[in-house]
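Report on the structure given below.
Missing here: one protein chain of the complex. Every other protein chain is in place.
Coming up: chain A.
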């Protein structure tokens, strides 16, 4: 049922708070609600962070609990987490959302035109297929009779 677990080395995405949008690695668990967290390659200092603001990712690093920042950094860079993260759909969706919000009026016009053209092409191809399909259907009917 659950696939991603809170464990030492789990890379998490911070969803809100002062470090919103950054990746951190769970270094140790403090109590039921908080974890000691460190993000040397994403600009997050080693600190306690509540689980609520963390969203677990698929990535797990290998280092012992309460490992020093240096080791967390080594593990992070060895696994190339930053690149892997940028390649995930999750990160891409975030980026697309940001881009959409930054769109200027001119950009919105260009997007509208592009969408219109794309939809026309699709419709055109679809209608062609439908036409062929209906022709085939009619032929079969005739043949049956």
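Note that contacts are C-beta pairs under 8 Å (C-beta built on N, C-alpha and C of every residue); 3 or more make two chains touch, one makes a residue touch a chain; residues count from 1.
Here is the rule we use: contacts and distances are computed from a predicted model.
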*Out of "AP complex subunit sigma", "Ubiquinone biosynthesis protein", "60S ribosomal protein L6" or "Par-6 partitioning defective 6 homolog beta (C. elegans)", flag the one the UniProt entry gives for the chain missing from this complex.*
"60S ribosomal protein L6"
*Given the contact definition stated above, which residue among A:3, A:89 or A:102 touches the chain not shown here?*
A:102
*Taking the full complex into account, what residues of chain A touch the chain not shown?*
101-106, 109-110, 113
